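Dumping the structure here so I can ask a few things about it.
Only a single protein chain was left out; the remaining protein chains are all shown in position.
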Amino acid sequence: MDTIQLLLGGFGTALSVNNFFAAAVGALLGILVGAMPGIGSLAGVALLLPLTFKFNPVTGMIMLSAVYYANMYGGSYSAILINIPGDTPAVMTGLDGHPLAQQGKPGKALFTSNIASFIGGTVGIIILTVIGPGLARFGLRFGPVEMAALLLVAMTSLGWLLGDSPTKGIVATLLGILMATMGFDAVLGTPRYDFGSIYLLGGVPFIPLVIGIFGFSQVIEMMELRNKPRDFDTDKLTLRDSMLSRDEFRRIIPPSLRSSLLGTFIGVLPGAGATTGAFLSYMQEKRLGRDGHLLGTGRVEGVAAAEAGNNSAAAGAFAPLLSLGIPGSGTGAVLLGGLLMYGLNPGPLLFQNQPEFTWGLIASLYVANIVTLGVAIMIIPWLIKILKVPVSVMIPVITTICVMGSYSANNSLYGIVMMLFFGVVGFFMKKYGYPIAPLLLAFVLGPTLEKNFRQALQISDGSLAIFLQRPISAVLVAFLLITVVSPIVRRAVGKNKTKTKGESV
Amino acid sequence: MRRLFLATVLVIASATLVFATGEVEMSDEAWMPDRNVEWYCTSSPGGGSSIFTQTIIEIIKDEGLVDQELLINYKTDGGGAVGRREVSRKSTAGHTILTFNNGDLQPLVQIEGGDLDDFTPLAVMATDGQILLVPADSEFETAQDFIDTLQGGGRVIMGGSKGDDINLSNKIREEVGGDLEYLVSDSTGDALTQILGGSIEVVIAKPAASFELVSAGELRPLIAATRSRFGEPFDAPTFKELGFDIELNVYRGIVGPKEMPQEAVEFWSDVFGRVVKTERWQEGYLGRFLLTDAYLPWDEAIEYMQEFEDLYTASM
Partner (left out) sequence: MARANSRFVFPTIATAIGALWVAVGLSRYGWISDGKPSSGFFPVIVGALLAAIGIVAIVSELKIEPPRFFSVHLHPLLATVAVVVFALLVGFFPALSVYVFGWLKAYEKYTWRFSLLVTVVTIALVYGVFAAWLRVPFPRGFIMDALRG
C-alpha cells in the first residue's frame, strides 16, 4: 500500500541519532515543564519553537512533538505524586492516581500512566495515519448544535459522578460555571460580571486558579499532617515494587483501548480537547468498566482511562490540523505556526503536495512517542523518591513553585493574589468535602457549552427544536434523558423508601 | 557548615554589587537602548500578534539592529487592558514597547475609556484585509446573489472571528440590510471549521488563515472588504465595486509609553524602517502571511492610527 511505503520512508527520515537525541531532550524538558503547575504545553511549545528553527525541519518537529507528549506525562506526575495537576487533563488522572500514591503505590500509578499514555498516543496516531482526513471531515459535522448537546451530556454527569455527595458536587460544578462567566461574553464580545475592575475584565485567570485551588490549598492542608509519618513504608518505594503485576496489566489494557478510541474521536471534534477527552474517557470507564463504581478510590483502571483518553485526544487533534489546516487547540495553533515557518502548509492538499514531509512528520510522532515513553519510565525510580521527602520540606518548596508559576502566567502580581485567594477557597472546599475537580472541569467546559448553545439558537433563530432536528444532537439528547434524568427520578423515588438511612458518606 | 553559608552569602552579595554597578555609561551620540528592552504583547503566544512580534525581534537580532536583548512580555490580563495600562504609564526612557494593532486600539477606546494620547506611536508595519468566503457548492454563486438575498430580506448566517470581523458584519448589516445573523468565533480557524461543517453560510476570514482551503477549492472568495481586489486565489469583487461604502483595513503597529523621549521614538521608528526592508520581512512574513507592506514612520503612524480612533469613537 502506498501509505505504508510513504510511512516507512518517513521513518527513514525520522530515525537518526540526532533525532533520537532531540526527542530525548524534548521529552526531558517537556516532563519538567509539564510537572510545574502553571506552564502548560502551550507555553512550552511556543517557547521552544524559535529554538527548533536552528535544526532541520524533521528534527525540529520531533523535538516539539516530544515536548508536547512529555508535557502530558509530566502533568500527570505531579497530579499523582503531590495531587497538583500540572495541566487540566491531569485533573482526571489525579482522581485515582493520588489515592494510589497515598497507599504507597506511586510507582504503579506512574507506570500505569506511562503505559496508558503510550497506548493512547499510539492508537491515536495509528487512527490518524489510516483515516485521519476522513475522521477530520466527520468531526466537522459537530457544529454548535451537536457540540452543545455533547457538552450538556458531559456537564450533567459532572456533579453526580465525582465526589461523595451529589449536592456538593453540583454546587462545585455550578460555581465553576459561574466563575467562568466573568470577563467577556464570548458570543457578543461585551464585558460582563467584571464589577468595574479591569483585572476581572479578563475573567478569572485560569493558571493561578489551578495552582491555587489544587497546589496552595494542598500546602495549607499539609501543615496539619506535616509531622506525622507517611501511612506506608517508604522503604517499599523501589522500582521493583513499581512494576505492574501481570494481573494489573490485564486490568489496564481494556480501559486503555476503550479510552483511546473515544479520546481520538473527541480530539478530532472542534473545540474539544485533551481535557474533554480525559474526562469523557473516565466517565465511560465509570459506567462501562467492570469495577467502575470503585473509580476514585485509587484504581489503576481510572488512571489508565484518563491518561489514554487524554493522549489519544491530543493525537486526534492533529487530524484537523494536518488535513484542514485548522488547529484544534492553542497548542495546535502554535504547532501550526511552526509548520508554516518550516514552509509546510497544512491543508487539504498537504498529503498530495508534500507527502514526504507529511509522512516524515507522522513518523516523527511515533518516534517522539516511543522515546518519551523510554525517558519517562527511566525516571520513575527518581520520581518515587519524591514521596520520601518529608512533608515539612515539601511545604516551602511547593509554595515557591506556586508563587513562581502563578506570577509567570501573566507576568503579574495579580496572578499571585488570585493564587492565594483560590488556595484558601480550595482549602475550605476540601475541609467541607466539596470536590474540586468538578469545579475546575466546569470552569473549562462551561464557556464552551454556553457559546455553542447560544450559537445553536442563533442558527435556529431562537427555536429549541433544532436540537431534535439534527440527527447527532437528537441521539445525544435522547442519551441525556436516559442516563441523567432517569437516575434523578430513580433517586427521588428511592429516597422516599430509604429515607431513614440519611445521607450516604 | 557555617563557613559554607557565609561563603555563599558573600558570593551572592558581591555578585549583586557587580550587577548593580557594572553598567556602561551613556555616550553622548544618538540614543540607543542601554539595557534589556521589554516588549509587551497583550495576546497569547502563538497568535497573530505574537508571530508578528517574534518575527520582528528575530530580524532585529539577525541584522544586529539593536545591541541589547529584546524580551517579550506576554501580558494578557483583562483582555490586554492591564498590559496596555501598564505600558502607557511606564517611564523607562525608550526601553518599553508594545505591539498595538487596531484589535487593541478598539477595546482601548470603546471599553477602557483610553485613547492614543496614552501612547506614542512608533510605526505602522503592515495592513491586512478581510474577505468573505463561501463553500465551493454554495448557493451564492456570485457576489450579487449574496447582496440580492440580503436586500430581498432573506436570512443569512455568517461567521467569523472577534474584533474587526464583528465590525465588518455590523457594517454589512447597516449598508446592505437584510436578516444577517453573525456567529462570533474565538479565532478565524474556528469559524472556518463551522463553515466547512455547514453550520454557517458565509465566513469572514483573512487570506493568511484561509489560504490552503481556498487554494484547494474547498472555499471560494465572494466579496473583498478592501479598497482593491486581492490577487489569486482570492480574486473577487470588492464591496466598493458593488456600490457599497464598506472598506476595512486592519493594521499591525507598534507603540511606546506616553512619556517616551523623542530620540528614542526616532531610534525605534528607524529600526522598524530597516526591518521592513529586509527580505526576511518581505518574503518570510508579508509574503507568507499575505499582508500588505504599509510601513509608516512615527509621525505618519500617529495620523494613521488617529483615523481609526475617530472611527471607533464615532461608532460607540
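By written order: A and B. Residues from 1 in each chain.
What we mean here is this: a contact is a pair of C-beta atoms (placed from the backbone, for glycine too) under 8 Å apart; a residue touches a chain by one contact, two chains touch by 3 or more.
In this text the structure is predicted, and so the values were computed from the model without any measurement.
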Kindly name the visible chains that come into contact with the excluded chain.
-> A, B
Looking at the whole complex, which of A:K168, A:R251 or A:K286 touches the chain that is not displayed?
-> A:K168
Could you tell me which of A:G12, A:G134, A:P396 or A:P471 touches the chain that is not displayed?
-> A:P396
Based on the whole complex, identify which of A:S16, A:Q102, A:T181 or A:Q354 touches the chain you can't see.
-> A:T181
Residue of A:S16, A:N56, A:S408 or A:T483 touching the missing chain in the full complex = A:S408
Check the options A:T190, A:S245 or A:Q352 and report the residue that touches the missing chain.
-> A:T190
Hidden partner interface residues of subunit A, rising order | 29, 32-33, 36, 39, 43, 47, 165, 167-168, 170-171, 174-175, 177-178, 181, 185, 187-188, 190, 192-193, 216, 219-221, 223-224, 392-393, 395-397, 399-401, 403-405, 407-408, 411, 413, 416, 420, 423-424, 427-429, 431-432, 434, 446, 450, 453-454, 457-458, 461-462, 502-503, 505
Hey, which subunit B residues sit against the chain that's not shown?
-> 1-2, 4-5, 8, 12, 20, 23, 35, 38, 71-73
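By our rule, only the chains that are shown with their structure count from here on.
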For subunit A and subunit B, what's the span in angstrom between their mean Cα positions?
-> 31
Would you tell me which residues of subunit A are touching subunit B in their complex?
-> 42-43, 46-47, 50, 140-145, 183-184, 186-189, 191, 198-202, 205, 270-271, 320, 324-327, 330-331, 333-334, 337, 340, 345-350, 410-412, 414, 455, 458-459, 461
Using the touch definition up top, name the residues of subunit B that touch subunit A in the complex.
-> 44-47, 50-51, 54, 58, 73-82, 85, 111-112, 155, 157, 162-163, 166, 181, 183-184, 186-187, 189-190, 192-194, 196-200, 211-213, 215-216, 218, 288
